[in-house]
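A quick write-up on the structure given underneath.
Complex shown without one protein chain; remaining protein chains in place.
Chain lettering (A and B) follows the sequence in which the chains are written, and residue indices restart at 1 in each chain.
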Amino acid sequence: MWDAPGIVGLPDDREEPRVIEFDAVHKEYPDGTVAVERFSLIVPSHRVVALVGSSGSGKTTLLRMVNRMVDPSSGTVSIDGVDVRSMDRVKLRRSIGYVLQAGGLLPHRSVADNVATVPVLEGRSRRQARADALGLLERVGLDTALADRYPAQLSGGQQQRVGVARALAADPNILLMDEPFGAVDPIVRDQLQAEMRALQADIGKTIVFVTHDIGEAFALGDEVVVLRTGAEIAQQGAPAEILANPADDFVASFVGAGTAQRTLRIRQVDGRDVVVDGDGRPTGVLER
Amino acid sequence: MNWLSQNLHIVGQLLADHLFLSIPPILLSLLISVPLGRLAAGSPRLRTPLLTGTGLLYAIPSLPLFIIIPALFGFSLRSPATMITALTLYGCALLVRGAADAFSSVPQDVRLAAAATGHSRWGLFWTVELPLAGPVLLSSLRVVTVSTVSLVTVGAVIGISSLGTLFTDGFQRNIDASIVTGIVLTVVVAFALDALCVLAARWAMPWQRAVSRA
Partner (left out) sequence: MNLLIEAVQWLLDPANWGEPNALGMRILEHLAFSGAVVLVAAAIGIPVGTLIGHTGRGRGAIIAITSGARALPTLGLLTIFGLWLGIGLEAPFLALLVLALPPVLAGAYAGVESVDRATVGAARAIGLTERQILTGVELPLAAPVIVGGLRSAALQVISTATLAAYISDTGLGRPLFLGLKTQQYEMMLGASILVALLALIVELCFQLVQSAAARRAEPQNGRQHRAHSGARERIEA
């Protein structure tokens, strides 16, 4: 299934390192608001890093620094050691996939044309790009019959899938996702997260995504970075580490550790181990 | 009807004159207003002076304007250039605001998405902002089209010939049929050009129809 055109043909890309490094980036707006205060982080190649925090934590600003939608006031963002400020904005953006909340689709273009956006901007023929787009639609679990519809004619979940397909169309090595599944209902969100994990297992991109939903961060991130106001790192680590050892009260309350929802116990029912949450409500069965 | 059949030739000529005076100002004001509206939408500092300035222009009555313009630009009082300049100014008075509103109506997250996928500033304008501003722009353009066609008739009182000439002639010579013909034809021309705008927009913005059907 993964021989969708447009993605195959550059098999070596996956072996290339794609490390994103934030080095003491600082962002202050003209009105004096400090969005990001001296933030440093290394995003390792082929890994998924989740930046999680509430609004005002500067997480989206950080994400936008990578493709130069926002330039830091000081400090540098580099990709494989090259400062992004030395790269052309437009070319840089075309080389990085970007998924926005609700897909961020262009409402006046059909689904296939949306997916084909970047390849066409890069000079590929529209017909070829559209043909490739059909493969990508299948890849993200969409019926190719939707190709000629307009975004407003799709459900929220479908739009989100198109958004992912568009981000993958130019076969970027890096994927940025801004609250990628924030606009859909919980059931669809769970499904999309599961598919995203399977997709990532296949394509192994370097992915940075931001979310305010700690559950989503744990579901998708290889590594999770919990942010306070001004993008101050409260804790950083694998999901299990953060759950097991929250660094402080802020992180503990953010991840909900110790609250009813996160604390699970095992209770014997009819000879099986039933897992219950802090309120004693069953959430599943334990398999040994 | 009798009057009309005897004067068909004159009425035809006046109709042609009328079209010649109405179409250029509609197109010119569109051409001028789109860039100005985009500027106003993009910069809060330019917005207020641009919109207030063009808005006040609309406050200047048409008949006086037809007289002030030749004095300012040195056209002769009865030249078509006077008419076309004045009506272009009026068109801009309405359309600059309309275009500013149209460009402001383009959702910020769509602009963001377009920028993030690597559209250049120019590409963003032509392939994303302009098409998405289309529907709001169209509604202002329709207003300008209809009111321009109607305003052309005012020129008749200073002697610029158009369907309005049927009013002044009809009044002086006491012919009801002449005036009624003029009114009906003016309304017909206005609605015909309006329909043309709508058709052109439908052709240029296919996603509009698809979405409203869904």
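Criterion: a contact is a pair of C-beta atoms (placed from the backbone, for glycine too) under 8 Å apart; a residue touches a chain by one contact, two chains touch by 3 or more.
Predicted, not measured: the structure shown is a model, and the values here were computed from it.
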Per the touch definition above, residue among B:A40, B:L95, B:L132 or B:V154 touching the missing chain: B:V154
Residue among A:D31, A:D143 or A:D249 touching the omitted chain: A:D31
Residues of chain B in contact with the chain not shown: 44, 56, 58-65, 67-68, 71-72, 77, 111-112, 115, 119, 121, 124, 143, 146-147, 149-150, 153-154, 156-158, 163-164, 166-168, 170-171, 174, 176, 179-180, 182-183, 186-187, 190-191
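The rule we apply is simple: only the chains that are shown with their structure count from here on.
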Whole-Å gap separating chain A and chain B, where each centre is the average of the chain's CA atoms: 47
Contacting residues of chain B [partner chain A, same complex]: 107, 109-110, 112-120, 123, 128, 131-132, 205, 207, 210-211, 214
Complex interface listing, chain A residues touching chain B: 67, 69, 90-95, 98, 100-110, 117-118, 121, 149-150, 152-153, 166, 176
